[in-house]
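Omission of a single protein chain aside, the complex is shown with its protein chains in their original locations.
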Amino acid sequence: MNPDHSDYVGATAFPPAPGLGGGPPAETVLSVKDLTVTFPSDDGPVQAVRGVSYDLHAGEVLGIVGESGSGKSVSSMAVMGLLPKTARTAGSVLFRGRELLGLSEKEMTGVRGRQIAMIFQDPMTSLNPVYKIGWQLAEAVLAHHDVTKAVARKRALELLEIVGIPSPDKRIDQYPHEFSGGMRQRVVIAIAMANDPDVIIADEPTTALDVTVQAQVLEALRAAQQETGAAMVLITHDLGVVAGQADRVLVMYAGKPVEIGPIDGIYYHPRMPYTVGLLGSLPRLDQRSQEKLTPIPGTPPSVVNLPPGCPFAPRCPLRTDICLQSEPALLPALGADHEAACHHSDQLTGEGAMDIFSTDPNAVPGERPDAEAGPPPAGPGTEPGPPPAGPGTEPGADPQNGAAQ
Amino acid sequence: MLAFTIRRLLVSIPILVLSTFLVFLLVAWGADPLGDFKAKNPPPSAAEVAAREKALGLNHGLLVQYWNWVKNLVVHGSFGPSVQGSAFDINAELSRRVWVTFRLVICAIVIALILAVIVGVITAMKQYSITDYVATLIGFFFLSLPVFWFAILLKIWATDINNSLGTDIKTLGPPGGQWGGFGSWFGFLLLPTITLALSSYATWARFQRASMLDVLNSDYMRLARAKGLSPSRVMVRHGLRTALIPMTTQVTLDVAAIMGGTVITERIFQWQGLGTMFINAIQTQDTNTVLAWLLISATLVIVFNLIADLLYAVLDPRIRLA
């Protein structure tokens, strides 16, 4: 919204945001409170999101993790106001103190791309097939800046370079079908950073990509975030992706957050059996154990007519009567910044997935560790990563493309 | 682009040649140019029939006849003699009537197309609204309407309106092939154009709606909105622009049907165009005129095909390289 383009062009040299971890608490840019989204359906209303709250601080990366249909994508689309008209949204979405829910389509156009940008899952279909890459990039720039086409094009070139497109001066005049999937996703990332947004929402940015290019795209994403200094919401079902990128993690289940906390806390001290289960289904490189991965038994519940109680209870080895009666609230579990929604989170100190899930009578028979016949547990990755395996490995219990995507 | 155009042009030529051959076979099989002559009373002698056959070039085998017909067409640009006698010059008659028909065809295509795109886009954007339902119902009705019957109905209505209001809606075609002034054009064109455009409009509007719906649900429309583009820009530059591409093919497919429709429309509104000429030619079994009409119609279709292909290449960059 800044007509002065000399200032604007210079904006690419925006100083990288100070990484989190130290320093004073940063300003809250995006604050989501009690967000609910309901879709009408033939079988009654579908509560895709049942009350999501989180604060996103400037420059931080928040990972939202969950299975398909857990509402993680829908909640972000609601933030952008991109849900179909049939969706009913309630709650509050504050961007720098300004309420976004209920804004008109016209008012939202000023927010989208400029203040909050979004990256979608499938790069193969995200770009318009009939326009050149450069045109689509420049269009994004021109949408929010009163600059000449030549300036917009120059900016497009710059952006392509930042996201790692080789020979951008040639690539800029090509069409999307001349780009591979990974390259297209970089273009989408470049579009997202075109206007120096304060928040970038990346909705499963690597899911549709080949394992070999996922790391490169994540690299580009990281570059984009550092370049713009934007805070980022990284939605994924891949705990490996989150581990390498996020500062904090929000775990969602059946339309609700079940655990939120700093990355280390979530990975080393999970306080919700579902999180424990997710971590247990990941192959690990740092532990050369002969154990098999531990799957979570059962499937996620349907979000139409959820029964009372904790939605995870039917799959939970720790469930007791209270779990079937009342749904636990998100409460501080391990310090003020680590919250979990579980009646039994105090029992989960130091327990691993093996300890709690394998004793479960529902566990699939034959899943006990078998040193002789079992395949080596190590994942396919080669890079020595932070706690779990690098990008590309998926939790075993996650079917792709749920209904609510 | 030029290479593509030339290549595409070259592909059209064999299709046109094959098309002439198919048309020739059909006419040779379906019509008997001497039927009326032989049925005369008293019956003509064998010698008279033979002389007549020789005059029309029917005394050769089919392939030789075809060769002669093509040669005559290419070398002399002539469609050959008519059984309606030497006073009936097919070429002169065609050139007198061709613009009457083409004007009608082009008007109908343009009007049907504009309406179809507008209605198709609106109904797609307001899917499942009252507007959508009503427009869809009307479309189905038009699609199921016998055009010849509806044309007569329009004539009856127009006469009634003229009588009661003193207006001048033309229910019959202009006396000659030509007429002057846009104002008088419009009066003559109104009813025949509606008639001819109707069923194409219905098909196209439905097609445009489906095409637009596909685009509206696409990921790139969502990205376009996420960029912060204005709703109108999203709709026009990303939605409509892309949704128009499949229409080019659909329109081409229906050109032949519209050309066939002129036969009915011209007959009912008594236009002195190619359609009326064609009906007369079938009635008199004037094979060379029938051939000429079918050839013109096939050429028109092939030309439209060519235009559509080129347009497609311009509109959709994915095609150009192929």
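The first chain written gets the first letter, and so on, giving A and B; residue counts start at 1 in each chain.
In the analysis below, contacts are C-beta pairs under 8 Å (C-beta built on N, C-alpha and C of every residue); 3 or more make two chains touch, one makes a residue touch a chain.
Throughout what follows, contacts and distances are computed from a predicted model.
According to its UniProt record, the chain left out of view corresponds to "Oligopeptide transport system permease protein OppC" among "Cytochrome-c3 hydrogenase", "Cysteine desulfurase", "Oligopeptide transport system permease protein OppC" or "GntR family transcriptional regulator". Considering the full assembly, A:213 is the residue among A:151, A:213, A:282 or A:334 that touches the omitted chain.
Of A:223, A:241 or A:348, it is A:223 that touches the chain left out of the display.
For the options B:97, B:170, B:206 or B:238, the residue in contact with the chain missing from this view is B:206.
Touching the chain that is not shown, out of A:93, A:183, A:200 or A:266: A:183 (per the contact rule at the top). Residues 15, 18-19, 22-23, 26-27, 29-31, 140-141, 143-150, 152-153, 156, 159, 203, 206-207, 209-210, 213-214, 253, 256-257, 259-261, 263-264, 267, 278-279, 282-283, 290, 293-294, 297-298, 301-302, 305, 318 are the ones on chain B that touch the missing chain.
One rule holds in what follows: only the chains that are shown with their structure count from here on.
In whole angstrom, the spacing between the mean C-alpha positions of chain A and chain B is 55. Contact residues of chain B toward chain A in the complex are 218-220, 222-231, 233, 237-238, 241-242, 245, 315-318. Those residues of chain A that touch chain B in the complex are listed here as 80, 82, 105-106, 109-114, 117-118, 120, 122, 125-130, 132, 139-140, 143-144, 175, 177, 188, 191, 194-195.
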